[in-house]
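Below you will find the structure I want to go over with you.
This part shows subunit A:
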Amino acid sequence: ETNLKVFVTSQGQPAIWRTLLDQYEARNPGIKVSIELGGTTSDMQAQYLNTVLTAKDSSLDVLMLDVIRPAQFAAAGWTSPVASDMSSYLRAYAEANTIDGKVVALPAFADSMFLYYRKDLLDKYGLQPPKTWDELADAAKKVADGEKNPNLQGLSFQGKAIEGAVCTFLVPYWSQGKVVTKDGKLDFDREAATKSLALWKGFADSGVAKKNIAEVATDDTRKEFQAGNVLFAVNWAYAWAMSQDAESAVVGKVGVARLPAVKGGEQATCLGGWEWGVSAFSKHQDEAKKLVEYLSSPEVSKYMAINGSLLPTYGKLYKDADVTKAVPWFADAQAIVETAKPRPVTPRYNEVSEAIRTTVNAVLAGATTPADGAAQIEARLKRIIR
Partner candidate 1 sequence: MASVSLRKLEKSYGAFRVVKAIDLEIMDGEFVVLVGPSGCGKSTTLRMIAGLERISGGEIRIGDRVVNDLPPRERDIAMVFQDYALYPHKTVRQNMGFSLKVRGANAADADNKIRDAAEMLGITHLLDRRPGQLSGGQRQRVAMGRAIVRRPQVFLFDEPLSNLDAKLRGQVRTEIKRLHQTIGTTIVYVTHDQVEAMTLADRIVILRGGDIEQIGTPDQVYNHPASVFVGGFVGAPSMNFAKARTTQGYLDFADGNRLPLAGLAGAKLSVADERELIVGIRPEHFMPLRSDVGLNSQVQVVEPLGSDTLVHFAVGGATLTARLPPELRPKAGEAIKLGLDPAKIHLFDPETERALQ
Partner candidate 2 sequence: MTTTSTFKSEADRSLARRRWLSRWSDPDDTTLAVMLLAPAAILLSVMIVYPVSRLIYTSFLDLSLTSGLPARFAGLANFRQMPDDPVFWQATWNTVLITLITVPGSLFVGFALALLANLPFRMKWPVRLSLLIPWALPLSFAGLIFGWFFHSEYGVVNDVLNRIGLPSVIWFNSPRLAFAAICLAIIWKASSFMAMIILAGLQTIPRSLYEAADVDGAGRVRQFLEITLPLLKPTIVVALIFRTITALQTFDIPYMMTGGGPGTETTTLAMYIHQNTVSFLDLGYGSALAVVMFGLSMLVTALYLRMIRGNEAAS
């Protein structure tokens, strides 16, 4: 009998995973799977996994990882590659999990950044969801002028030095058709970066966003939006369900759309989600790989979409009747998720992230100018990605 231990984030709805694992156990006699719950935030899990894996501990077999981590874990030699065909997954996940041609992890569920908007207010002023940031600013002004509600913000996004700020930076950057790395090499465009930073700073300065946007973290955006104080909000998928629950002030008034583009650019968004990896220190490599394949399978993805409201990692599932019946808004989500881009895939992603998020925060706080900020990011990235 083989005992496998799966590390799952507490936030990943372990109870539902458990039902799937029971099913797996039933199908594979001789395999017992137990769940080890990690902390709820990505940071806390990394904290724990880093300790355990640096110590080469073999107690965990399968790991649930934030989408930004597979590259780092693979480089550290903490995960074993899995042989798999990635073509049926959403393209971005194939990219995020393939390092140097090797598949190091398989997608568990998807996520991405959306533009949440107040359908009721846009309707009231006869506006469409904006396609560009300029449109968004105009719309915000119009609504603000009309509503005369000092508490109503035009736009809320993440300016605090958290992971979300990396996406904040990347979204307009990408929208200008630029990338951060190409074939593992740095390919940084300082001008686009300056523009991206200036865009956000401009929102703060012009009053579309709050003055204290540098203080805003993901959940602040969600809370304020949910309290009815925000017209447009940049946020992950989790905000949807919460915006529709009993405490929310905006039930039925919320729409989701793709994030706008910079003028002349294309709409882009940031990819989130979680992956399944096999611990390199697992004593049951083959069994673990098999389990991972199962957990990443369309069957499981669909089950989780229906029962756990988790975005599927397979494009086709977004149109699946069972899924759209259970979570109708997924139909709108597909287009968005499909255009999502993974954040730079590099083993030193944490350093990249650190360089970007602190600078975004500093620019929004007014401690640095967008141009200086862009230069700083470039300088630091040059040292990280050679």
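How were these candidates chosen? In short, all candidates are chains of the complex that A comes from, given by their letters.
A few notes on this one:
In this section, a residue touches a chain if its C-beta (ideal position, glycine included) is under 8 Å from a C-beta of that chain, and two chains touch if they have at least 3 such contacts; residues count from 1.
Because the structure is a prediction, the values reported are computed rather than measured.
The contact partner of subunit A in this complex, picked from the candidates 1 or 2, is 2.
Those residues of subunit A whose C-beta lies close enough to touch candidate 2 in the complex are 46-47, 50, 54, 72, 75-78, 160-162, 210-212, 214-215, 347-348, 350-351, 354, 358-359, 361-362, 365-368.
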